[in-house]
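A single protein chain has been omitted; all remaining protein chains appear in their positions.
When the chains are written out, they are named A, B and C in that same order, and each has its own residue count from 1.
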Amino acid sequence: MHATYSPEERLFQDQVRSFLRNNFNAELAARIREPETFKAATIEWQKKRFAKGWVAPGWPVEYGGCAWTDTQKYIFDGALAEAEAPDVPPFGLKMVGPVIYTFGNEEQKARFLPGILNGDTWWCQGYSEPGAGSDLVALQTRAERDGDDYIINGTKIWTTYAQHADWIFALVRTDTTAKPQQGISFLLIDMRSSGVSVAPITSIDGEHHLNEVRFDNVRVPVANRIGEENKGWTYAKALLTHERTALSGIAYCKQVLNTVRRLAADENDDGQALLASPTLQARMADIEMELMALEYTELRVLAAVAKGGAPGMESSLLKLKGTELQQAVQSLQFDVAGLYGSVLPSTGLAMGHDYGDRARREYMFGRACTIYGGSNEVQKNIIAKFGLGL
Amino acid sequence: MHATYSPEERLFQDQVRSFLRNNFNAELAARIREPETFKAATIEWQKKRFAKGWVAPGWPVEYGGCAWTDTQKYIFDGALAEAEAPDVPPFGLKMVGPVIYTFGNEEQKARFLPGILNGDTWWCQGYSEPGAGSDLVALQTRAERDGDDYIINGTKIWTTYAQHADWIFALVRTDTTAKPQQGISFLLIDMRSSGVSVAPITSIDGEHHLNEVRFDNVRVPVANRIGEENKGWTYAKALLTHERTALSGIAYCKQVLNTVRRLAADENDDGQALLASPTLQARMADIEMELMALEYTELRVLAAVAKGGAPGMESSLLKLKGTELQQAVQSLQFDVAGLYGSVLPSTGLAMGHDYGDRARREYMFGRACTIYGGSNEVQKNIIAKFGLGL
Amino acid sequence: MLPRDFTEEQQMFRSAYRKFLEQEVVPNIDTWREQGIVDREMFKKAGDQGFLMVWPDEQYGGMGDRDFRFEQIIIEETANVYGGDWANTLHSRLVAPYIDRFGSDEQKARFLPRCVSGEIILAVAMTEPDAGSDLAGMRAVAKDMGDHWLLSGNKTYITNGINSDLVIVAAKTDPENNPHAMGLFLVERGMEGFERGRNLKKMGMKAQDTAELFFNEVRVPKENVLGDPSLGFLYLMEGLAEERLIGACGFLSGAQKAFEVTREFCMQRKVFGKPLSKMQNTQFKMAELRTEIDVAQAYVDQCVAVHNRGALTAEDAAKAKLYTSELLCRMVDEGVQLHGGAGYMDEYPISRMYCDARITRIFAGTSEIMKLIIAREVFAENFVEFVDRA
Partner (left out) sequence: MLPRDFTEEQQMFRSAYRKFLEQEVVPNIDTWREQGIVDREMFKKAGDQGFLMVWPDEQYGGMGDRDFRFEQIIIEETANVYGGDWANTLHSRLVAPYIDRFGSDEQKARFLPRCVSGEIILAVAMTEPDAGSDLAGMRAVAKDMGDHWLLSGNKTYITNGINSDLVIVAAKTDPENNPHAMGLFLVERGMEGFERGRNLKKMGMKAQDTAELFFNEVRVPKENVLGDPSLGFLYLMEGLAEERLIGACGFLSGAQKAFEVTREFCMQRKVFGKPLSKMQNTQFKMAELRTEIDVAQAYVDQCVAVHNRGALTAEDAAKAKLYTSELLCRMVDEGVQLHGGAGYMDEYPISRMYCDARITRIFAGTSEIMKLIIAREVFAENFVEFVDRA
């Protein structure tokens, strides 16, 4: 594709690379990776992108988007991957933001969008509930009307980074008599409200990303409801299909592949560079190939969305293949790290490779990606039903 | 994607569908499938497309192309798949034609292009040789200069439909002292020349598609050489990458999937339609998904080629994934046919399903597709080497 | 490769049988394949030398040794000379045991000696044109006429259909009142109303005669009914574990042989100047397959030992059938791929093995059906944990 860039596009690429050189480095990357410094460093990085006006490429221009062409977005993502720079957190910018500017009223837009863009407000997502898993229509959290407020009771689970969050966007049941999908509303809830409590969940990698969030008679103003009462499922669905698109993680996969290539060129195995192994080469070629195919698909889907279409079956496709690929690159990275991948870093080792820890952590954490955001089995059902009419 | 068609595009789609309704039917499809009637019916079908001006969508307009947009090509292929109509034979239109209009002289263009377009000349490809397989640079067939002619001696193998062909385009060694890739020329050879003999090869499906073609002191005018002497490898390479793109077979896969869906809706298994099986649904969803991803990739590659780029690693990607998918749909089709797939039709059975035979034949024949056109192992080497720089 | 376990007597039997095959089968197999049927004298020759049926008691002419390893030796040695399409095992170990298990002493005395000697060739007729392998949908009917039964119906895909002298035919005996009542009828060559269709051509197993059989009001004397004429369904079920084990032994022998011819080819064939066997891709693929084949052999041998003790369950036999048929297909597929173009030519044995293999995942219960059988065991309440299984 590169051969076809126009001179303007090449100029843009230079600008992006130069921005990254000046604003992102290994030190910042390390702080983003470490749990203790993760939040502050992530916000710092978002603010740099915000200052440049490059924080929300997918948003409409009137709300702060970049008015980029598909090719520009492609160039930008590619440059991020080259620089091994992570994307900004998705909860505000890719999840609740689009819901607010699409379905929210003017007051809500004015109140919430700025904090989402500049990183001042950290959001988390309140969908899943204990026992309900990916089955959102079975949700139990109830909101009872009391004057201008709702009173919320219930529990949300698998809430990523709730420990850092200022706000949560949540689905709650406002009508228990309606059909399961129809009595649900979409609320924005201040995490500092009285009655909100967060309990950590230690996950498979031994780290704390996930939480259980409990609502015990929490008061939420009706003004914090998005759109109409009992129509929350409609808004959530629109968000879900976008979320799945976001879940494909192509830029992340490219980044990991870059790292692996760089390190495998340095590392020796039995006297020659790891990268010279035909097996490693074949695995990299397989993944690169699948990744390219998926990337083109994503570009197509994004182009269709830009023209006003809603991603349907395609978003499931992206989620399914994207998460499979994420696990494939993580597994590859782990194998390249070899024995070094199995030792935790908190013991302050003097030996081994610094990327062993990254390999281990990402491999473990990545195990969830075929489960969350609607498990891959659910995605296949969606494709069979809505995509193929089976 | 369909949601985004413009009114003009919809109109075009109607025109294509109406053309197919009037010019293609099950009877013609059956004749194309049967070995005895294959050639005549294939030419009949090509002539119908030629009469409409729709025989070479990928060619430049000045040589007889259609001046279609990518979307129009997509619509056309989609309509072919819906109608379960095969594409025209690739040897002239997709293989030697582009070489002639790109590298041939004016006289060669005037002499050969019309017959390629209207179906009067049937071409075959003379690349592979016994013992050399996909390793084209090892080729042995020699051309010695004698006045205004070359004298050709050697053997080509795996030549598809040589038994039907009027002409063969072949790679021959014109300089035995040069480096292996540099002493090769690209010749057009009349199959009726004295000294050309064709021996059939019975292939895995028990049918005769493949041949060995022997050249025994065959005289070929130097005027039939494309481009410069000893530069044949350059022309062949350009063709090869295009050929691999053509080998992805996406339209064919869609066609088979359509057939499978139609038949599986009719067939019963244990009291319910075969199509109701969750396993079958999951397999179809998997394939459909991969197919869609590959299709988008192909569209991208074609767009890049249209802009003047040459498909490089991408063409290997398309060949690799495309042939894997072809085998996957053929395997699916075979399973749906079940026991009926194992019985040959030539016994004139009164029972069983008429598609059992198609399933068997395509499954068997399709086994070759990961081997020919540069085996998939070779493609992976190409991707690792040229695509990834490993 | 782990050592295996055969008695000295069995080893001697193996050598003797191997000599017999070299003399009688090897020189003729190609002719049989062309004519689509094995000469019926082949059964007689094997019978004369005691190689056709080992297990029947001495009074019937057998050795009276029911150790299944004799069958395993016969299956393995036959596969080793590509003789798998001689349906001797069907005769001796799939059909004859019905007479042994459910026949009266009179029936045994009347038929078994001639089965052992090869004068009578056996077949079993269950499958019907529209019902496939679905026994519940069977339409063949036998009506009790007092001193005889009147049998009517069509059967298809009957192996030994042309050669057979005695056919065990399944038919419903009380279709109105009890659709599960089914009888097994011994229909002899020459009975009035018993007609054969033509020999069907197949994609694999070409020397095996497979035919349609027609029963048009055939008078079957009462002494030709096997056991209770309402319990045929149960009778058929009882033999299933052994049938699947026979299948597994055959499929695995096929995989072993396909491995060996591929190995030979890889050691001889040179690509880019190096034997194929020196390429890492070849080594890895062959090592993976060697591992799976050896692992499968241990399982199948263990199944045989357990079966000799009368303790092989239908579920364990289903696992053997599932695993070996899938493995065989993977093996021949990779075998063809490693053979390259040669693997696609009828003259190389791997291409014939490829053709023979595919149907093994379909007949005698598809892989999907095997999985459902196994799943029933997995999710049964009386599942035994592995440490308690010792």
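Basically, a contact is a pair of C-beta atoms (placed from the backbone, for glycine too) under 8 Å apart; a residue touches a chain by one contact, two chains touch by 3 or more.
Predicted, not measured: the structure shown is a model, and the values here were computed from it.
Seen in the complete assembly, the chain not on display touches A, B, C. For the chain missing from the display, the contacting residue among C:Ala16, C:Met345 or C:Ile374 is C:Ile374, taking the whole complex into account. When the whole complex is considered, the residue among C:Ile29, C:Ala296 or C:Ile362 that touches the unshown chain is C:Ala296. Among C:Met205, C:Ile246, C:Cys266 or C:Ile362, the one in contact with the hidden chain is C:Cys266. If you put the missing chain back, the residues of chain C touching it would be 1-4, 6, 10-11, 14, 18, 73, 76-77, 80, 253, 256-257, 260, 263, 266-267, 277, 283-284, 286-288, 290-292, 294-299, 301-303, 306, 311, 315-316, 319, 322-323, 368, 370-375, 377-379, 383-387, 389-390. For chain B, the residues in touch with the chain missing from this view are 278-279, 282. Chain A residues in contact with the hidden partner, per the touch definition given at the top, are 128, 133-135, 157-158, 201-206, 210, 269-270, 277, 279, 334-335, 338-339, 341-344, 346-349, 351-352, 360, 363-364, 367-368, 370-372, 375-377.
Just so it is clear, only the chains that are shown with their structure count from here on.
Put simply, the chain nearest the middle, going by average C-alpha positions, is B.
Here A-C and B-C were compared by C-beta pairs in contact; the pair with more is B-C.
Put simply, the chain farthest from chain A by mean CA position is C. Centroids of chain A and chain C (each the mean of its C-alpha atoms) stand 54 Å apart.
For chain B, no residue reaches two or more other chains under the stated contact definition. Multi-chain contact residues of chain C, defined as those touching 2 or more other chains: 281.
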